[in-house]
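All protein chains of the complex are present and in place, except for one that has been dropped.
Per-chain residue numbering starts at 1, and chain names A, B and C are given in the order in which the chains are listed.
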């Protein structure tokens, strides 16, 4: 399942090179992730309200082509791994007008207790959420 | 008393116009304010740890000349009003190389309890801090 | 004419106070302005491509109530003054769920030649654009 998050490039996201500053794609990945999870009835906000945080363990991004102010783009997002302890997502950003790939990237996350910051295994502690995450995970077999 | 906060313009603070994006000056004001208060033994961090937050009530900025990547600038900061309940600061940003004024601005803040978000009068609740704030306030009489 | 720009609060826009960092509202004003102008067939991108930039001359913001992660908000935007040389806009940000006012603010801009950065009078140089700006300006008489 690939989630499509649509967006327009903001003026304040550009830099003096005239293109989107490379740090902003990491923020777009987050935006896409948040909306993907909302779609899967796994709202970030609700999870945090229920005491579960999802910190980033690692992130990477490869820059293929520049995006510019006002470009309409789509972040194509997939869950490539999920096991109750760790979740990994993949992202591909394309410009809508010409389908050119702007960046590709991935992020890895764990689940922690909002108070203790200790890792949580959703499979055991929140089987309801676990089922929903499993349902949106790519099956590569 | 005017506090001088020095800084270099970062690449990611520029926009496609080739100059500093106007929203960033609001962040520089905050940086200058934090360092000014640290200098006056009124560390933001310590105040928050002791349960006092200093939210922004209003802010304004007038843009005189553009600043560019790598410019060395100074934020000249003054407390123009303080009465235990409200604090108002004034800022002037100048480029070091030619003393050109980049922006001028001001911000107004109150003091609130970190838990209840209710206003606090520092004069009554924290006379120690009150004295330090009073000491750095401009006396225009 | 009031333009309504809808938006969700992003995670990266919050700060350690748990609310939207005050500098971000200045960016939302810009987003709303860009979309308002697009609606009026005055696309920022097109204007810049045709050699006209619209730098910010001043901005101010008054913070009424905090907004939080995932809040759905609307930026209500009006042109309160326009004369070919200067444009002034007013903004009011409200939370959709309870109509609470989050911030109010305004921004003032001029029009400049993208190469020389010299001021332009749209009324004389670009009567086509002038007419469109005049059409969206509030008539307070």
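Convention: a contact is a pair of C-beta atoms (placed from the backbone, for glycine too) under 8 Å apart; a residue touches a chain by one contact, two chains touch by 3 or more.
Being a predicted model, the structure only gives us computed values, none of them experimental.
S.K.: Give the labels of the shown chains that the missing chain contacts, considering the complete complex.
M.R.: Taken over the complete structure, the missing chain's partners among displayed chains are A, B, C.
S.K.: One chain is left out of this view; which of A:26, A:86, A:101 or A:134 touches it in the full complex?
M.R.: Answer from the full complex: A:26 touches the omitted chain.
S.K.: Provide the residue numbers of chain B that touch the chain removed from this figure.
M.R.: 10-12, 27, 30-31, 34, 43-45, 48, 69-70
S.K.: Suppose we count only contacts with the excluded chain; which residues of chain A make the list?
M.R.: Spelled out for chain A, the touching residues are 16-17, 22-24, 26-27, 30, 48, 53, 55-63, 66.
S.K.: Just checking the interface: what residues of chain C touch the absent partner chain?
M.R.: Where chain C meets the chain not shown: residues 11-12, 14-16, 18-19, 21, 23, 68-69.
Criterion: only the chains that are shown with their structure count from here on.
S.K.: Given that chain A and chain C are copies of one sequence and touch, is their interface built from the same residue numbers on both sides (over half shared) or different ones?
M.R.: same
S.K.: To lay chain A over its twin chain B by CA atoms, how big a turn is needed, in degrees to the nearest 5?
M.R.: Answer in degrees: 180, to the nearest 5.
S.K.: What is the distance, in whole Å, between the centres of chain B and chain C, each centre taken as the mean of its C-alpha atoms?
M.R.: So the centre of chain B lies 24 Å away from the centre of chain C.
S.K.: Please compute the C-alpha centroid of chain A, do the same for chain C, then give the distance between them in whole Å.
M.R.: Roughly 29 Å, centre to centre.
S.K.: Taking each residue of chain A in turn, which ones touch at least two of the other chains?
M.R.: In chain A, 11-12, 69 touch at least two other chains.
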